[in-house]
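Before anything else, here's the structure in question.
What you see is the complex with one protein chain gone and the rest in place.
And now, chain A:
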Amino acid sequence: MGTPPVTQLEESVRQVADKAPAAGTTPSPVRRRGRKDGLIGYLFMSPWIAGFLLLTAGPMVASLYFAFTDYNLFDSPKWIGLGNFSEMFADPRWRTSVEVTAKYVLIGTPLKLLLALGVALLLAQSRRGQAFYRAAFYAPSLVGASVSVAIVWRALFSDDAVVDRAQTFLGMDVGGWIGDPAWVLYCLVALTVWQFGAPMVIFLAGLKQVPKELYEAAQVDGAGPWRRFWHITLPMISPVMFFNVLLETIHSFQIFGSAYIMSNGSCGPADATLVYTCYLYQQGFENSRMGFASAMAWMLLIAVGLVTAVLFWSQRRWVHYEEASR
């Protein structure tokens, strides 16, 4: 998603490069060449631009309009103003979906990042078989997004399956997690925490960037490992940490596949895994209420936007950029 088109970057770089020596000399052929290059650049970009307009911008505008209508896909949309939004706030299932999602984000994201950081710290030290360990820890996030893993998860945590039997063996007769409204959300949390590979790799890259001299100097001054971690490692990787927190939080808000598949499409039992997007999907595709679903989607966008803004605002207090200290 969202990688800037290379052609555009290259083009602007070239334009700057072209212009710099052009000062004072003959400007016309250069400008002509620049315009021609630009045209070619846009030509190469056109599939991306067309895709963006047709598949992203267009649907977004349409969805914004539908959010204020009653639209069942078949009859033409009926304008109802803020009707969908007021219905949303009065709907107990919508509130449930907000609660479930908030719980998932608040529990899952910090746990995932903690684990990612912990494992990254272990793997940052050079030892034998390091490449294997890195690959092994990263593997789950490669397969994790797929449907099959959610199915495997379901098989692991359902009644009389591996986890249940292990618990019974240990004397904890609580039954499978999948059918228990009190436990099933933690199944989802466990699944996302297990897929900590991507933030781990980013943490690893961040850890490699920390200058060795800082640790040596601190050691000379008598700082122990804990102190070195707290006062050198954490501040030095805080930009990377910020990036991970931001990305993982946004990502968590959009959880859908695992909740949908693990509950056989019901997002239950007892709405215990009714995450926001799942309810949105049910309203849109099962109840044919595209207007309501669109309104929900825009509420999600606003919520994620707000959370992102708060995170950006908070970074002044805890994220240290090297440029700022100079």
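As a working rule, a contact is a pair of C-beta atoms (placed from the backbone, for glycine too) under 8 Å apart; a residue touches a chain by one contact, two chains touch by 3 or more; residues count from 1.
FYI, contacts and distances are computed from a predicted model.
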{"item": "Which of \"NADH-quinone oxidoreductase subunit F\", \"ABC transporter substrate-binding protein\", \"DMSO/TMAO reductase YedYZ molybdopterin-dependent catalytic subunit\" or \"Carbon monoxide dehydrogenase\" matches, in UniProt, the chain that is not displayed", "value": "\"ABC transporter substrate-binding protein\""}
{"item": "Residue in contact with the excluded chain [from A:181, A:211, A:225 or A:305]", "value": "A:181"}
{"item": "Among A:63, A:288 or A:308, residue touching the chain not depicted", "value": "A:288"}
{"item": "Residue among A:118, A:211, A:265 or A:305 touching the omitted chain", "value": "A:265"}
{"item": "Contact residue for the chain not shown (choose from A:99, A:159 or A:216)", "value": "A:159"}
{"item": "Residues of chain A (touch criterion as defined above) contacting the omitted chain", "value": "70, 72-75, 92, 158-159, 175-176, 178-181, 264-266, 268-271, 285-289"}
